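The other protein chains are all here in position, but one chain of the complex has been omitted.
Let's look at subunit A:
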Amino acid sequence: MVSLSLSYEVHYFESAGRADLPRMMLDVAGAPYKNVFIDFAKWSEVKDTMAFGKVPKLVVSESDGSRKELFETNAIVNYLAEVLGLAPDGGAFARAKAASITSNLCDLEDKLRRTYGLPSVEERHKAHEKHIAETIPTYLKYHERLVEGDFYFGDKVTVADLKLHQMYCLFDDMYAARNPFKTHAAEFTNLNRIIATLAAGPAGEYARNRRDFGRLKWVAERWEWVFDGRSLDES
């Protein structure tokens, strides 16, 4: 049961990125939240106000006005899974199983991120072709066999399913019709069923209406992300 005496803020840049999954979780759970966008041009001024010099930051506001802050995406995601009712039932071990799924998908995401900053179009193109053909399907093959019902954990939508959906959306951004979920539809029937169910519900509605702010775009012919028309330097 989501507590309505609590409200949340997600502090991040005006793009999906590492805030996408936390926003999706809050949105799907119906928790009151707002985005606090950080202007990239002013980042150096606010960086040191963040516990580890990074965003996203989650602010949890109690009804008495007190606030507490949490950093690091995977800590935020696992925290929200627990407090928003998006963890599988069964206590610490069940939460850990969900965390293992999100951790492994984050590992895949990190492999992709490491190639965003490759200096030439040719290098980026080659790297992404390998992701499409090999890296992503290799990871997804393991996930396909883990699904235990309509969702990863049977009947209940959990953070694991939402993380999968966030990855699906990311692949759609970059690869469109070559999204490996789509091109391997016959092989990944369980995973695609999760995606289709989520897309038809609140997670899909979030993805269509509140996920993208129009500033970060994938430029397909250059195999790179641009923010307000400029290339990102992923460091």
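Just so we're on the same page, contacts are C-beta pairs under 8 Å (C-beta built on N, C-alpha and C of every residue); 3 or more make two chains touch, one makes a residue touch a chain; residues count from 1.
By our rule, contacts and distances are computed from a predicted model.
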For the chain that's not shown, choose its UniProt protein name out of "Histidine-containing phosphotransfer protein", "Cytochrome c oxidase assembly protein COX11, mitochondrial", "Glutathione S-transferase" or "adenine phosphoribosyltransferase".
"Glutathione S-transferase"
Full-complex touch with the removed chain, picking from A:83, A:112, A:132 or A:199, is A:83
Which of these, A:146, A:170, A:199 or A:226, touches the one chain of the complex that we don't see?
A:146
Which of A:36, A:75, A:121 or A:200 touches the missing chain? It is A:75
Missing-chain contact, candidates A:104, A:135 or A:183, resolves to A:104
Which subunit A residues touch the hidden chain?
51-54, 60, 68, 70-76, 78-79, 82-83, 92-93, 95-97, 99-100, 103-104, 110, 138-139, 142-143, 146
